[in-house]
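Note that one protein chain is taken out, while the other chains of the complex remain in position.
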């Protein structure tokens, strides 16, 4: 006989812990909301929301766990809900001394995965996310020159700033920094197991800022906070908004961005209404920061590959990046694993054969990086990405597709006497060259060839004034 | 007129050196054994065994060489048989002073490859191996962070211990060590030209131990000793058992393992009976050593990606690792070349087209590493492999196959107050997910989907006691 323990968050913010036979905590929560238990704590504190549940093989185990949790502090309950095992351990220690993890606590850890009782991670469903919940993602990463070589070999990037220590040093930096997009993909990859393993679609990015420059040898950690939850009217999915932060080994923020994904729901019952956050359409110019030390007064335009400075670009100007890059299965898989992003859709052909596309999807970050590498041809001096205003993967990319790209100058900003910034729209297409700048039709619909619509700020040398 | 010089090892351990016209030393040895030369040294010392032979273009060259070898010490003859050119050179110097390599010695080196008179390596055949023979393998390798990046990108490994210096430092290590499997594949790769270039099948591993941890910057050398020789009854092949040791630049043993391969014979004549060694079925728990410095008292379970500790695993427990990874030709070729393993079956499509499989075989080490990377999902804290008890490549893997994996806990051991060890069976399949844990049927036959049956020990944090 299976059973479960559950916690409800009441309308007044208090928590209710209960246990029940069966396997459906959502149905149990719905009964509470329907007023089925007039004597319960919850009756006058409705609506309640199911915030945590845990399966047990036996009813007596569930009852024992219910009693134990009822004795816990609010902080410890919240650590439990947030699956914050470090905090849970700390709180447990605080209470009773050294290392007193109980059998139940071990059972909880054992059962982190929820209803399947397996140790493998089935990913979070929409119901698993809480507004304000903070996730510390797994697998910190020391970025090395090996990663940089692979990034070059997988994208074809030719920006001198990331290619040569000498060039970077002439720009005031201690050595060649890591391409901000490589750091972005690595941070992003860490979030996948917690946020988007059950994602239906990666809907967009906003408010991305690249702060402390990342150098080989730096170690990046990632955390995400849930900043918005919005269920879809179909009852099957919801949109989860998170703000993810990549932090280096000194605790400095290397990058930060908001992202929203459509995630499957576990059940189809109505949930308490939740809303998405308000995100900025464009990163404010005042928030743009050139990486510490960057000066362009000794910039070598020959070595950079083009003579164009900040003043040479006009708002509204469009640039075809001309070259095309055909993607192979091995290439996007190697790149995506380099980022330790192991979402099944990119790797499991057997499973994807039966999907609506019938094949593996290329990770969107691969498209961004190829497009940015192609953009060298026309934007060679706009190497350093400062901010991401908005990003959208408009259509899926597959192996054997050829990626082309074009850019439009959307805005300009002057950061320092030698450093300017261009706001650029980077549009990538598949199997259609970009001489005609394909984007949207009169009705605002994207051209079917467009795969990426990416709006960002990049630093560029200012011309002598 | 072709000729050859040959050495026979007699029943009393003495060596007989002779020369003869033609190209068939094995036939000549058979005549000795048949008693065709009653006056010869060999007649009363039968059975004899052919232990060395060398072709010459002209009879007079062969006779001159025969005379020269007859004057050599036993040690020098054995250096010649073992193709130990460094030792041969040393002995030559010892005898007559500096650098007296004779024309014949140069000819010998020239003709190392044996009967083809070419400088390229045709690989060793079963008859070329001697019990007790020690081979110093070519191409030492300084392992770098570049190798580590590629390993991540080719396998998708997410174990925090190998990914982040900070995480490894919190576990008492100076920096992130190299995944023991990467070191294993690199050591293994070096042995292929000497041991398995003419292998029919890689039959198994045993008694593998990972000792000194390997860090980027370390240089690994490999040596192998022949510990068993067993001819097959078909007369066409034999099984060669070796113990291979990987040593770092300080002379410390980084890893050691036994391996046996089926190797083609050059001829089909009967050989003196030889036997295989006795190898342990499981590495003894008392031989398990956590890498120097490893302590898990500050282990960060969030960053590691799962809360499960030593105590959470029960013997008999089975874990489906859920995810699948489809392999591409480019991926397995890149990985196998990274290990400097250049066995033809993995690379030469033209040749393999006419093989029984009709395509290139994926190196078995690629399957091991992918399966171990998949095992993160359920065994995230069992990162560090301590020992290999047994390993068998049950069925071949090809490009476009999708690899899945599951594990079973076979045994447990407590190494230090903070470090435990799990004995795990890692089973990998192709094109069949592992929710049902496919392995063997009632008759003990492997499920045809199984490609790997790998039995190893891995370190894991112990829970607070």
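Here are a few things to note about the model shown:
Labels for the chains are A and B, by order of writing; each one numbers its residues from 1.
As a working rule, a residue touches a chain if its C-beta (ideal position, glycine included) is under 8 Å from a C-beta of that chain, and two chains touch if they have at least 3 such contacts.
These figures come from a predicted structure and were not determined experimentally.
The hidden chain makes contact, of the residues B:131, B:282, B:334 or B:432, with B:334.
Shown as candidates are A:14, A:253, A:355 or A:431; the residue that touches the absent chain is A:431.
Across A:40, A:306 or A:345, the residue that sits in touch with the chain not pictured is A:306. Only one of A:138, A:173, A:379 or A:419 touches the absent chain when the whole complex is considered: A:379. Shown as candidates are A:176, A:229 or A:386; the residue that touches the absent chain is A:176. The residue touching the chain not shown here, chosen from B:68, B:144, B:264 or B:431, is B:144. For subunit B, the residues in touch with the chain missing from this view are 83-86, 89, 93, 98-101, 106, 108-110, 112, 118-122, 136-142, 144-147, 149-150, 193, 219, 221, 249, 328-331, 333-335, 337-338, 340, 342, 344, 347-351, 360.
Take subunit A: the residues that touch the chain left off the picture are 144-150, 152-160, 163-167, 176, 300-309, 311-312, 319-326, 328-331, 334, 377-380, 400, 402, 431, 433, 463-465.
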